[in-house]
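Below you'll find the structure I mean.
The complex appears here without one of its protein chains, the remainder shown in place.
Our next item is chain A:
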Amino acid sequence: MRTLSLEEIDLIKKSIIRKNITSAEILSEVYDHYLTHLENLPEDDFKYGLNELDEKFTYNFCKKLQRDQKNSNRREIKTLQKEVFKSYFTWPRFAFTLFFIASISYLGTLIPFKTQVILFIMIPLIFIVGLNFVVMFRTRIKLKPLKNDFSGQSYKINSLTSEYLTLQLHWPITLTNIFLHVPRILGLTDFIPEYLYSFLSVATCIFLVFYGLILFEVFKIKSKTAFL
């Protein structure tokens, strides 16, 4: 095994950049494969080895790897979400679920509607927005070395795991915005009967809290192993 020269590393990077890989997961794997293979070849065989690798990791093959990885990531995160969700209905977590639902339902009968909106909807939403920032920050830090290595690439390098998790975190924020603003735009200010106010705020709170907690746990699990 030998240390590659800066010129050789530059040739490898240029060769990989031509494949337009945007997924950090695939890019790092392909780059490591190139480097490890070429480090094991004598200096004279470098160009031959590089061409050989380029023939294996063609543009289309890399795009396919990226597409498959995207689907795999989605499937994996969805499975994790389901597993975490199920865990809230098995002991000992079920005790928390029961206690939480009972407390929120009881508080819903005591607190006036405006306070309920602040407490039951805004606090979980702030948690979700905060988690979103943490995900973005962590991804930025983890991607920094790779982005520096491939600074000449015109396509933005992104973590597929982070991208999907961020998308999941945006859903409740978008839905809340739609729920708050669309009725106003349409002039439907009193379209929800008053007796449903409490029920709706309690139900929304339960949904948001569990949704946020599930995503937080998925983030905790995936952040140990992925670009997150």
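Please note the rule applied: contacts are C-beta pairs under 8 Å (C-beta built on N, C-alpha and C of every residue); 3 or more make two chains touch, one makes a residue touch a chain; residues count from 1.
Please note the rule applied: contacts and distances are computed from a predicted model.
Trainee: UniProt names the one chain left off this complex as which of "Beta-ketoacyl synthase-like protein", "C4-dicarboxylate ABC transporter permease", "PadR family transcriptional regulator" or "Glycerol-3-phosphate dehydrogenase subunit B"?
Mentor: The UniProt record for the chain left out of view names it "PadR family transcriptional regulator".
Trainee: Which listed residue, A:Leu11, A:Leu41, A:Leu146 or A:Ala203, touches the chain dropped from view?
Mentor: A:Leu146
Trainee: Tell me which of A:His37, A:Lys63, A:Arg93 or A:Arg138 is the one touching the absent chain.
Mentor: If we include the chain that is not displayed, A:His37 is the one touching it.
Trainee: From the list A:Thr90, A:Thr109, A:Thr174 or A:Thr225, which touches the chain that is not on show?
Mentor: A:Thr225
Trainee: Suppose we count only contacts with the excluded chain; which residues of chain A make the list?
Mentor: Those residues of chain A that touch the unshown chain are 25, 28-29, 31-33, 35-37, 56-57, 61, 64-65, 68-69, 71-73, 75-76, 79, 142, 145-146, 149, 224-227.
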